[in-house]
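A single protein chain has been removed from this complex, and every other one stays in its place.
Let's look at subunit A:
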């Protein structure tokens, strides 16, 4: 086995990260107190520079000591200076693959590769911060046994000559979805929906101004802006234009070049114009599918489809990317799910909640309303009427949600759907549910109702529940779940 190191760019990457983390100190010492000659600042500057030098040396050594290689169908990772660490991860365990190539990485043909495993401990993710793109791809290539076996035949493989069967791969991989220009335009329209807030903000500002005179504190900027309608108009138009341009550019960069592809084993999502990202997930590892449509997306006929998989590392990045595409045309959504994940069959969600569920829901204590009313009466008592409006909205929403909540247990699938202002649809398979739960409060018992809950094997655990189904349904649910025993295969 030939051991390889990361690309030296890794040192730069980590060093930049250090600088970023100590940005505050940097600004404090070298910008705010640049001309300060006091001994303390002087020493602090020297100490900080020494720290940077040592950090750099450390990073170089760390880079030198970190090696990896693939042997016997596992990735071996050696790292550590004083404390040697040796990790090996069977390729089979890798579930999700993620490439991240920010713009400046792409100039050097680099990428950062994350391999997410199903392991439960902390080090579930193997991260190659900076490696050559070709190499990353060849690692990816070896992850799927049926692909790599074709040319590896079990022997060890080093990265000297990246064997690429590009053509063979292309024929396997089918592009299932790329957004049209119209889709992206719609998507960018959603990204500046916040503009609708402007009139509200302005009027709120006015209201507040009457109470606490913000103007005095803002040095009359506001007074100048509001001095004539012409200036107001210009300022607002300018702001709107800037916001729209910004929103559109951002959307195009992020979602403009987008590709969802699949082969029999995996789903591949590729995105980004400047900062490229790609993500692939094994189909078997998709635990559940969640489709959401916000109110605005409903109007535009768009939907977001999220694949819930075992491992959702650092919620910041992967959360977003395990989304198929946040702006899928609704017409395409169902067929796309069918094509990508034939294991999941979405059907009509037919079963309603029983009538007593409405009573139950009306009786629940409206905590949100109580807390906001207390806050409102405490802070701005002259707006007491808002509390009444909120109360009406709360109860109207309860009725709306009651009427539009549906579920169905169809063969091995369970489906929950809420079709209020927003729409969410959740579907999973009983084989992928690791625990089923029925909960009943005393009040629910009075009405003959219960809450059913499914728990999927993800990290963090994904709970999905349906409140106030009838007791009979909850019993059916439990026995439906127990019938998984006929489907699972055991060793």
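Quick notes on this structure:
One rule holds for everything that comes next: a residue touches a chain if its C-beta (ideal position, glycine included) is under 8 Å from a C-beta of that chain, and two chains touch if they have at least 3 such contacts; residues count from 1.
Here is the rule we go by: contacts and distances are computed from a predicted model.
One chain of this complex is left out of the view, and of "Thiamine transport system permease protein ThiP", "YdbS-like PH domain-containing protein", "ABC transporter ATP-binding protein" or "Anti-sigma factor", the protein name its UniProt record gives is "YdbS-like PH domain-containing protein".
Checked against the full complex, the one of A:44, A:300 or A:476 touching the unshown chain is A:476.
Note that of A:42, A:92 or A:331, the residue touching the chain absent from this view is A:92. When the missing chain is restored to the complex, the residue among A:71, A:298 or A:484 that touches it is A:484. Across the interface with the omitted chain, subunit A contributes residues 92, 120, 145-146, 149, 282, 284-285, 434-442, 445, 455, 457-459, 461, 475-476, 478-485, 488-491.
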